[in-house]
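Note that one protein chain of the assembly has been removed; the remaining protein chains are unaltered in position.
Letters A and B name the chains as they come in the text, with residue numbers starting at 1 for each one.
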Amino acid sequence: MLYLQLYQAEILINNSKKFSFSDQKKKAYLETLSNLFTAIRTSIDEGYDETTLFVKKSHLDFVFKSIEFLKDSTLNTLPFEVVSCLNRAMNDWIDAKNFIVVTSLQSNLYAFSYDIEYARNYTFYRSLEAEYQIEFKRKLVQINLPLALSRDYLCSVALYHELGHFVDKEHLFSRLAQAEFNSMRRRDRSKLYPYFPYMGTGDNQKKLGYHLGEYFCDLFAAQYVGDTLNYYLEYITTYSDTDTVMHPSTQNRSKVVDDFLAGRYNPVVNLIQKVLEQTIAKRLEIKYDEIDSTDFYRLIPYDIKNDRELHGIFNYGWKVWRSDFSLFNKHMEYDVHLDESAIYKIINNLMEKSIGNYFVTEAWEKGKNE
Amino acid sequence: MSSIVTAAKIHKLIEDGELYIKPLLDKDQVTEVGVDFRLGGNFLVSVQGRDPLINASLNDEFGKRTSKHFFQETRRQLGETFILHPSQTVLATSLEYVRLPDDYLLVLCMRSSYSRLGLTMSTIAQPGYCGCLSIELTNYNNNPINLSIGSRIFQGLFYQADTKTRYFEKQRKYVCNVRPEPSAVTNDPDLVILNNLWNTSNKPDSTDTP
Partner (left out) sequence: MLMSHSPLDQEIEFFNSFLTSAINGDEKYKAIVTPLLEDAQSLAKKDKTVYQLSKEPALNLIILIDNLAHKWLLKVNVSAASDKDLKELQTLINDKKNYADA
């Protein structure tokens, strides 16, 4: 089976020579990947034990996955606008020069995610260095969004939560929070039980780890997009008050975010803030400005002035979507006959153009000064 | 009496918020008699579909597929280029989003540097229009032309109407578009009447069915 996988990978590597990138980093990555494949092929033998088989198969899986990421990134209909917003937020937390971020459009309607399997994988990359003396200076990360919703900026707020998983993986905040939780005195830990009810009566570390991750990601997103993620969550989970293995209850998630945004005491927020302060001397804080404007009601994009307003455009778009639609008639000064479906498209278009104008203007000014 | 609006008036309309053009990357885009507009990065490229023709009527003798199946989307970023092949027509938009005053019409045409290469387009935007300006670009040169996204390829002349209009008083097909949209020609209510006439002559009467 290993040889089957090897020959499949060979076909993919040969096909990848047709990929065309303007980005030098992707070209260099593909070259390193090709060298890796050659080294794997040379090293493959027979009669491997289970552990060695696992290692070789994992190496080949990496080749497959990397090519898949790079192939998807050659697509020419990518939503640059939302990706640029996310990269801007990412740069607040992660050294972007260590990564190549690519984007893929998926057929699954709820496919908002960051594929970070190989973003931080110490033993895997050490294995490549030890076996083949090959080093990947930059790691590939893929943003996934649904093709059908690639222009839906209202739902794209979910990607800020997913970016939180990438940031969490890079800094291991939830892992450290788990260690912090476990080392707390019972009296202090009991304040957290309402948010981790299974820890009061038992000790489900797996669930604890997952839930801490989710709370972190919700708070991470809330810094940039306010409580808009709660609207999306309430829509896809019908505001459930029960948790699952991987996710806390929507009720608890919304409470944590609401408390954070209102500046109210919350033990989950406190725990995560302590971890951030101890590791990177940073805190979660509001990183967007509320936009108070009638521009969308007057059917024009908003003139974004800085990064805080850039992220704030998502909150503004949701505010308009949740408002009384007769405001369109009021600000246009006559009945504009816009039904809900038209308003949905208009809000998304205006969000896209507001963001696009900001980055175009920034790029233009940079081009003028170079 | 309508007349071409010149630079001073255009600047005033923009300052007063009656005319919205953004991003206006360079004030020089406002010329003596109009505004230069830039090529945006969103395109619908015509492709060979599986159907034999684009059906701009509601008659179904050739099937019911819409025109959007004959166009494929592609995007570029500022500074990248797009190649327009000989005889190719693409749907594009301006980089700028525009909202016209309720009493100003905008007539668009190629800038002469580009029309000399064999590129043509011609379109208007009605008073009160909101959105990026839709353009249908055709290359009549025998050679492909490589265009820069963000280059000033067309210009607009403003004409003042004799009265204010209400653009959105009737339902519009294209509202606040920020990228080219496939033709919505089959939404024209007149086509329903014409289709009914055709059906009367060509479809079997229900009383005739065996």
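Quick note on the criterion: a residue touches a chain if its C-beta (ideal position, glycine included) is under 8 Å from a C-beta of that chain, and two chains touch if they have at least 3 such contacts.
From a predicted model like this one, the values you see are computed outputs, not experimental measurements.
Chemist: Tell me the shown chains the invisible chain touches, ordered by label.
Modeler: Looking at the entire complex, the absent chain's contacts are A.
Chemist: In the complete assembly, which of A:I236, A:A262 or A:L327 touches the absent chain?
Modeler: If we include the chain that is not displayed, A:I236 is the one touching it.
Chemist: Thinking of the whole complex, not just what is shown, which of A:E81, A:D152 or A:E214 touches the missing chain?
Modeler: A:E214
Chemist: Among A:S22, A:T42, A:T123 or A:N369, which residue is in contact with the omitted chain in the full complex?
Modeler: A:T123
Chemist: Of the residues listed, A:R151, A:K169 or A:K319, which one is in contact with the missing chain?
Modeler: Checking the options A:R151, A:K169 or A:K319, the one contacting the hidden chain is A:K169.
Chemist: Considering the complete complex, identify which of A:Q278, A:N306 or A:S323 is in touch with the unshown chain.
Modeler: A:Q278
Chemist: Over the whole complex, note the residues of chain A touching the chain we left out.
Modeler: Residues of chain A in contact with the hidden chain: 51-52, 54-55, 58, 110-117, 120-124, 126-127, 130, 144, 158, 161-162, 165-166, 169, 171-172, 175-176, 179-180, 205-206, 209-210, 213-214, 233, 236, 246-247, 278-279.
Heads up, the rule we're going with is that only the chains that are shown with their structure count from here on.
Chemist: Using CA atom averages as chain centres, what separation in Å is found between chain A and chain B?
Modeler: Computed from C-alpha means, the inter-chain centre distance equals 36 Å.
Chemist: Where on chain A does chain B make contact in their complex?
Modeler: So the residues of chain A touching chain B come out as 22, 76-78, 80, 298-301, 303, 332, 334-338, 342, 345-346, 349-350, 352-353, 356-357, 360-361, 363-364, 367.
Chemist: How about chain B: which of its residues touch chain A in the complex?
Modeler: Interface residues on chain B, with respect to chain A: 20, 22-23, 25, 73-80, 95, 97, 99, 130-132, 150, 166, 168-171, 175-178.
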